[in-house]
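All protein chains of the complex are present and in place, except for one that has been dropped.
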Amino acid sequence: MLKRTAVAAVLGLGLTLSAGAMAQETIKIGVILPYSGPFADAANQLQAGIDLYIAEHGDEVAGRKIELIKRDTGGPAPDVARRLAQELVVRDNVDILAGFALTPEALGAAEIATEAQKLMVVMNAATSVVTEQSPYIVRTSVTIPQLNYSFGKWAYEQGIREAYTLVADYGPGIDAEASFAKGFTEMGGTIVGADRTPVANPDFSAYVQRVADASPEAVYIFVPGGAQPAAIGKALVDRGLAPPDIKVLGQGELTHPEALESMGETARGIITTFHYTLERDDPLNKAYVEGYTAANNGREPDLFSIGGYDGMHLIYEALKATNGDTNGDALVEAAKGMAWDSPRGPMSIDPETRDVIQTVYIREIQEVDGELQNVIVQEIPDVKDPLHGAAK
Amino acid sequence: MTDSIAPIESRDWLRRRSRWSPFEILFWLAALLPFILFPTYLPLASQIAIAALFAISVDLILGYAGIVTLGHAMFFGLGAYFAGIISVRGWGEPVSGLLMAGLFAGIIGYIVSFLITRVQHLALLMVTLGLGLLTYELANALHDLTGGTDGLRGIRTWPIFGQFKFDLWGYTGYAYTLALLFLCFLLSRRLVNSSFGLALRGIRENVKRMPAIGADHKGHLRLVYAISAAIAGLAGGLMAQTTNTVALDSLSFERSADVVVMLILGGTGRLYGAILGTIIFLVARDQLAGINPQYWYFGIGLLLMVVVLFMPTGILGFLARIVDRRK
Partner (left out) sequence: MISQIVIVLFDGFAFGMLLFLLSVGLSVTLGMMNFINLAHGAFGMFGGYVAVTVMRQLGLPFLAALPLAFIAMALLSVLIERSLFRRLYKAGELNQVLFTIGVVFVAAAAATFIFGTVQQVIILPDWLRGSVEFGGVRFGIYRAFIILVALIITALLVFGLERTRLGAQIRAAVDNQRMAQGLGLDVERVFAITFALGCGLAGLGGALAVEIIGLSPSFGFQMLVYVLIVVSVGGLGSITGSFVGAALLGIGDVAGKYFWPEIGSFLIYLLLVAILLVRPLGLFGKR
């Protein structure tokens, strides 16, 4: 043990020396994402958002150069995410941890942020509790209850009284089910049936048939992005479950660009809740979409991209506020209460919970200039995550 | 006449097998090097040690008893969840928690072994895979207990012996995992070089002959399966304790497949093959992913293909041949 202590001391000394030499040089940001595996597309889009921000705003902040160090977790792997965070801190001497597309990975790395006292910017992972796991976590994406609680209320206000919920059987799906139902039933609505589909589910027909049997006024759907939105959308139409006979509600992934393209005409009338709307008519958003598609071979930005883009914005602004000081506490202080206009619309960081406060958009698929699009039918400004308050 | 000589010969043979070669001693000394030479790689080193322990557990059944499995993450995950859940429920003492996790996985392994020993070949592969996926779905369904896809929250592992805190650099973590790896290795080494280990090899080579010579081959298989499950559970428990995280991926098909890949890569039926394969796979992965986080598996894929084409007995088998030739 004595030897171990001695080694640690020597290394510690080496570390401080090199840290001293590093000062005033580059600021290192460790980006932890599932670049490979089933969530590679999310990581890719998020990274493209980060890259776009750096391309637009230069790679120098407060006189110091920004360097990204990318690390792959290879899928939902919290133990790997934690190890990578550890290594980024002790080996690469990063100043800031960022990325985190998946909740379990954010939870896995949270302890490291606390221990190393580094700012940790969560750019996607959308479960409420994430920001409560470390005082150094700031989130720039969205939380699922934030979107769906107000959506449930809104649905009731639109005259819907009975709804059936159909969600993917995993953390985010269950959160979505609970918060939509909460908002909806608090107003006086009734949930007439609730089913959960396996996360990796290649065929929805059975579940959709169950919904058809219940013939509710509205069906609320939550499935992970990727192939499932289009699959479930088409399964619904095959059963005759389409607007205007039944209201189809869901979170924004349901009508993301690829899903829309695949669903075609059948998507008409689907109503979704989201924090980012690609088609939103706004100069900032227009410029963002243009820049993004130009840099990415025509691929359009999605929720992951905007999380990465705004995450970088937060890092840049916080660094400006501290004048390049990368001390974790100083950066978190700078981030608290920060407010800005993002391509998604006005947003800010709640000084109490370090979570994002933003406008929730309710959109309906309508035809615009001969093309089906998400058209915003209602804006609900300054929505906070409803669960953070509830816990206190 | 020969009957009276044979037992002595076999005992001799076993004794010879269990003697330590200089290579082995060197290998274990080298395992201490990361403390001094690569202290910033200690978190990776402990992840490798955990995976190596898991691979050893698979080698016991695959390499020595011929049970090919695609579902061993079941026991890894059970151990991990057990250690994690008792920590969340207020018992964060690592050593006792780990032993309980191993015991739990071992008991489940013994129960499962009654199913496993009924089937062979493809059916065996698929039954292990099916049971593994059932466990995965079960953990997802028991959301309140396991935390579902978000993973288990609130694991706090106390310092080892109340003395050594798990530190950011991973000194304690690696010392702890390496110690466990070494202990389990000793146990496995003794096991495979015993008459029990010989009987297992007999089963692997020819199942039909074993009952004919009066060996209770199913009993042997059940026992080794339970031991293997227990070791896998220990590995899972170690992961939970050293990283304070457990999520569904600990039970996943990918983890089951990866461990088999690492084992075959190193070479089966040699114990050291499990360790070496794990080191090569995970270090290559870490280095390749460091170069390009998106396409690293291209390199891994090539590595696997090249090894099969040029080293059909695994990397360790290849090395052993070279050493033999030199002699």
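By written order: A and B. Residues from 1 in each chain.
As a convention for this text, contacts are C-beta pairs under 8 Å (C-beta built on N, C-alpha and C of every residue); 3 or more make two chains touch, one makes a residue touch a chain.
Note that this is a predicted model, so its numbers are computed, not measured.
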- Item | Residue among A:A181, A:V237, A:V289 or A:L303 that touches the chain left out of view | A:V237
- Task: Among A:G226, A:G269, A:G324 or A:P386, single out the residue that touches the unshown chain.
- Result: A:G226
- Task: Specify the residue from the set B:I111, B:L145, B:L186 or B:V308 that touches the hidden chain.
- Result: B:V308
- Check the options B:L32, B:V95 or B:L134 and report the residue that touches the missing chain. B:L134
- Message: With the missing chain put back, one of A:D59, A:E186, A:D245 or A:E261 would touch it. Which one?
- Response: A:E261
- In the full complex, chain A touches the hidden chain through residues 37-38, 40-41, 43-44, 169, 195-198, 200-203, 205-207, 209-210, 213, 226-228, 230-231, 234-235, 237-240, 258, 261-262, 264-266, 297, 299
- Item | Chain not shown, touching residues in chain B | 68, 115, 118-123, 125-127, 129-131, 133-134, 137-138, 140-141, 253-254, 257, 260-261, 264-265, 268, 294-295, 297-298, 300-305, 307-309, 312
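Everything that follows uses one rule, which is that only the chains that are shown with their structure count from here on.
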- Note on the structure: The distance between the C-alpha centres of chain A and chain B, rounded to whole Å, is 36
- Query: Mind pulling up the chain A residues that touch chain B in the complex?
  - Reply: 4, 7-8, 11, 33, 35-36, 40, 44, 70-72, 74-80, 82-83, 86-87, 89-91, 103-104, 107-108, 111-112, 115-116, 127, 129, 133, 169-172, 174, 198-199
- Query: In their complex, what parts of chain B are in touch with chain A?
  - Reply: 35-36, 39-41, 43-44, 47, 137, 140-141, 143, 147-151, 153, 168-171, 175, 239, 243-250, 254, 289-290, 293-297
